[in-house]
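A single protein chain has been omitted; all remaining protein chains appear in their positions.
Going in written order, the chains are labelled A, B, C, D and E, and every chain counts its residues from 1.
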Amino acid sequence: MATLPALSDAEADERARAVFDDIRRKRNTDFVNNFWRVLGNDPPLLEAVWGRLQEVMGPGALDPLVKEMIYVAVSVANGCDYCIHSHTAAARAKGMTPAQHGELLSVIAMASQTNALAAALGVEVDERFRA
Amino acid sequence: MATLPALSDAEADERARAVFDDIRRKRNTDFVNNFWRVLGNDPPLLEAVWGRLQEVMGPGALDPLVKEMIYVAVSVANGCDYCIHSHTAAARAKGMTPAQHGELLSVIAMASQTNALAAALGVEVDERFRA
Amino acid sequence: MATLPALSDAEADERARAVFDDIRRKRNTDFVNNFWRVLGNDPPLLEAVWGRLQEVMGPGALDPLVKEMIYVAVSVANGCDYCIHSHTAAARAKGMTPAQHGELLSVIAMASQTNALAAALGVEVDERFRA
Amino acid sequence: MATLPALSDAEADERARAVFDDIRRKRNTDFVNNFWRVLGNDPPLLEAVWGRLQEVMGPGALDPLVKEMIYVAVSVANGCDYCIHSHTAAARAKGMTPAQHGELLSVIAMASQTNALAAALGVEVDERFRA
Amino acid sequence: MATLPALSDAEADERARAVFDDIRRKRNTDFVNNFWRVLGNDPPLLEAVWGRLQEVMGPGALDPLVKEMIYVAVSVANGCDYCIHSHTAAARAKGMTPAQHGELLSVIAMASQTNALAAALGVEVDERFRA
Partner (left out) sequence: MATLPALSDAEADERARAVFDDIRRKRNTDFVNNFWRVLGNDPPLLEAVWGRLQEVMGPGALDPLVKEMIYVAVSVANGCDYCIHSHTAAARAKGMTPAQHGELLSVIAMASQTNALAAALGVEVDERFRA
């Protein structure tokens, strides 16, 4: 368990349960993952996060799979184990191949090491990189 | 300036200058950015990082532009100002549109907030997200 | 288990046990949580950390509950699962209501996303924000 | 400058300018800080962030000053220089005294060191801290 | 389990198994730890990381034990539980005493708190610290 319990449908209040229903409907599944069930303890926050997530992660100028891989990258750098697992699964569900996963990992590892080197060296931003 | 100086071609030793030349050739430009010029103080590290970067960032299962956006995402989460500027510029040079940039920012912001929430709530990873 | 064992009172040396006793006395409980029991492997560090914690977290210009919430906020941003759990529990013991917890989570999530955006955009600090 | 320019009112499009106007009105000032002016390059993101910020930071179960201090705490842990400066200024504008600022800094420093120690020791979360 | 399975020798392909064999040979042990077994799902990445690790961690201007302690320090600051455990074990195998471990922890804790304070205060880098 966590700092707050993951609520079953029966334990959730009406507003939270409405979001759980919307998650099942939009994702065409009967599965609601723990993140939402724990967030269900605070229905206004649950609604705000779920609402914004749909706006951000849907199709647009970037492919939904690309968005999931960016999500994984941020989650790795922030060390969020839950988010790494859930968004890696989401990326696979959207078609990420093992080769793409391998390249995602390689870019994340590369960026992590040059981030550290640029910080350690205190490199000044080149004029031409500024807007 | 930084913790080590950015070396001009004249200041760099032969091994470092050979990498600077390779950067200019591969990128088809006469510009060598500060990261490499500072790293030039340690030629073996410069060679290792430049060599690996080329393997990782070239075409493959993921589009080079997608790789640059993943690089930006990691750099933002790690708070590396230099890397954010240089890889945002690289992404633009590879065709990133303002709309794509806006969606990249939105996904990064979204992931950052759910990373924090999942951590704050201590959410347990769902069984089905494990390999 | 961890990188060092959590010491029972019998396993701890005299200096560590004296701190465990002080923790019980000051907190008016017979419970000593794992953080202190693991830190008990290094009595001078245990004494330094416990001593400083009391100076910092006691009443002063800020309410003790407010201090616990600030502690949780830092721990979330640093991704420290242990600290998130222990200081969320401490905040509840000091009277944090579910509504206050919900607002704490919302502020943490909001800050996390604008931290990421300000970094991604490389926003310059406004003159009037400088001391 | 940054990865995108800070837009003057004249440079911003109509949607961005409407947000700038709303910021001035709600804050009762003629000053719009750089964060919003840079975010003005992406009006939908600007609207989403500004809208959510007002919901989160207004009065509620927590005092607005407490919220600003939590915001500072997260921003410090994430190393966001811009956010540290802007929210420290906001906390002062809401009445934060030097003594409160000092205690805020002390709690942040304390949490940062015990976060590191708990991580370094791999301390297991005590059963009683779980929901 | 993880986002990818830890491969036994039988499950690994030829390239991955060759790296496992090299790990056993170089470390003079029959034990291959999980990091490599999970990385074995992507043989090119496994080879690149293992190859680079040997170049970096071997004897040179710094003692191998000192390198392991630096590795632990970075891993703590990044909150990488796996790396903290594996490199603390490696440091012990290379002779780290309890007193050295205690001082390592103390320095990490000290740096973590002054890192936070310097960020919170936005301290300007002194001219004489620049290269």
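As a convention for this text, a contact is a pair of C-beta atoms (placed from the backbone, for glycine too) under 8 Å apart; a residue touches a chain by one contact, two chains touch by 3 or more.
As the structure is a prediction and not an experimental result, all values here were calculated from the model.
> If you put the missing chain back, which residues of chain E would it touch?
1-4, 6, 31, 33-35, 38-39, 45, 49, 52-53, 55-57, 60-62, 66-67, 69-71, 73-78, 80-83, 85-89, 97, 99-100, 102-104, 106-126, 128-130
> Touching the absent chain: which residues on chain B qualify?
That gives, for chain B, the contact residues 3-4, 41-42, 44-45, 48-49, 74, 78-80, 125, 130.
> Taking the full complex into account, what residues of chain C touch the chain not shown?
1-5, 48, 52, 55, 129-131
Just so it is clear, only the chains that are shown with their structure count from here on.
> Which one of C-E, C-D or D-E makes the same contacts as A-B, at least in over half of the residue pairs?
More than half of its contact pairs match A-B, so it is C-D.
> With contacts counted as defined, which of the two, B-E or B-C, has more C-beta pairs across the interface?
If we tally the contacting C-beta pairs, B-C comes out ahead.
> So the centre of each chain is just the mean of its C-alpha atoms; given that, what is the distance between chain A and chain D in Å?
Between these chains, centre-to-centre, one finds 21 Å.
> Got the chain B residues that touch at least 2 other chains?
Answer for chain B, listing residues that touch two or more other chains: 1-4, 52, 76-77, 79, 81, 84-85, 88, 102, 105-106, 108-117, 119-122, 129-130.
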